[in-house]
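Reviewing the structure listed below.
A single protein chain has been omitted from the complex, and every remaining protein chain is retained in its original position.
Let's turn to subunit A:
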Amino acid sequence: MASANKPINTDVPEKDVFALHFLQSLSNLRRQNTFNSPEKTNDRVKKIKKVAYVSMARAAGGTNRLWSRALLRRAAKENNKVVRFPRRKKRVTCLRRRRSNRRDPVEEEEAERLRNLVPGGGGMEISKLMEETAHYIKCLSMQVKVMQCLVDGLAPK
């Protein structure tokens, strides 16, 4: 399934792709009048945070990455929506990783911590997990840059 010869690609799209998705989501929020209600600041913050992650997942390639699929699935579940993803050619089988006796350079315990941090990490084996982690980190830092730019742009001069 995971062929050892396939080159590992962790490229992420350019910053403006992330910016575009995020701004679209923000303007959707505005259309729902999220920003007009003076009370319920916590709800507003939570909505913005959720929108940040979802737009990041979409910008990063939607259903092409395991972590973004997991993120989008989780978000849709919170909205009680049933999401159907197009069937991928290669299914990630939940390998019985605990039974593998080969000596890994990577300790399973630390990998477990990583699995808890990366969305969808629970079913991945180590090399896939690390590949997804690299992509996830790049996308996260892009998203942070976009949000920082926005905050800087909106801050009163």
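Here is the rule we use: contacts are C-beta pairs under 8 Å (C-beta built on N, C-alpha and C of every residue); 3 or more make two chains touch, one makes a residue touch a chain; residues count from 1.
Here, contacts and distances are computed from a predicted model.
*Asks:* Tell me the UniProt name of the left-out chain, picking from "Phospholipid-transporting ATPase", "glutathione transferase", "BHLH domain-containing protein" or "HORMA domain-containing protein".
*Replies:* "BHLH domain-containing protein"
*Asks:* Using the touch rule from the top, list residues of subunit A that touch the missing partner.
*Replies:* 1-4, 8, 10, 15-16, 19, 23, 26, 30, 35-36, 38, 41, 44-45, 48-49, 52-53, 93, 95, 97, 100, 102, 104-107, 110-111, 113-114, 117-118, 125-127, 130-131, 133-134, 136-138, 140-141, 143-144, 147-156
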